[in-house]
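All protein chains but one are shown at their positions in the complex.
Showing chain A:
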């Protein structure tokens, strides 16, 4: 199928496609339809539509101020767009608070790390599983029955993620003491702990050196591969984006100027103009 089809052109979105490296990509998981977001008179996002498919790594790129982070904030419920619809798992999503979005199975990381500095790495990652815990406050006060069982069960899951991201040695260290690169990894771990359907990464490699970037790229690919997690990410490092992602949305001044595989985007004249600049006459 033609990947440049927008969802409106292609109502039969269930079929999916196969990536060049042979991974099967499923149907549409999330779909943004004609999203417009304004702050007073400023249009941060203008009439943007795109979809994110099951199992896919989807990148959103664009120059500074293009509206990428605003887009992510719309998905995770911080901003409610003035126009347009958000569809998730085949249903139109009513306006929601961020914590309700989280309970639907959307987890995210932040551009400026948003960890709980006073808590240990383990506790931070355990908070990622809060939406999955069911015991009541009284049971927990007694540390009895379900509360205790749950704690152990979830600890097991969390330890798997700790193993996976290779942060065993800092398990009990307060997050405030960790270096930047590790904090980023812990934040990824916390998002993963929620077992999300959709994982949003806001500049996961910002401020990292080459080695840390390689590590992080590997983790992102592994997450996608092992857990089958759908990932939408914002990133500035073009090399990384082109390597990692299956499809790329390009934004500039709040508008979508390109959408497709990395190769298609790379050869798109509008994208080249946006990045390299073009003489306006």
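To be clear about the criterion, a residue touches a chain if its C-beta (ideal position, glycine included) is under 8 Å from a C-beta of that chain, and two chains touch if they have at least 3 such contacts; residues count from 1.
Please note the rule applied: contacts and distances are computed from a predicted model.
Q: Among "Putative spermidine/putrescine transport system ATP-binding protein", "Aspartate carbamoyltransferase", "Thiosulfate oxidation carrier complex protein SoxZ" or "Branched-chain amino acid ABC transporter permease", find the name that the UniProt record gives to the complex chain excluded from display.
A: "Branched-chain amino acid ABC transporter permease"
Q: In the whole complex, not just what's shown, which of A:57, A:115, A:188 or A:271 touches the removed chain?
A: Counting the whole complex, the residue in contact with the absent chain is A:115.
Q: For the full complex, which residue in A:19, A:46, A:135 or A:261 touches the chain that was left out?
A: Of the listed residues, the one touching the omitted chain is A:135.
Q: Of the listed residues A:85, A:123 or A:215, which contacts the missing chain in the full complex?
A: A:123
Q: Write down which of A:39, A:99 or A:180 is the residue touching the left-out chain.
A: A:99
Q: Pick out which of A:121, A:194 or A:257 touches the chain that's been left out of the picture.
A: Going through A:121, A:194 or A:257 one by one, A:194 is the residue touching the chain not shown.
Q: Which residues does chain A use to touch the chain missing from this display?
A: 76, 97-99, 102-103, 107-108, 110, 114-119, 123, 126-128, 130-131, 133, 135, 137, 140-143, 147-148, 150-152, 155-156, 159, 190-191, 194
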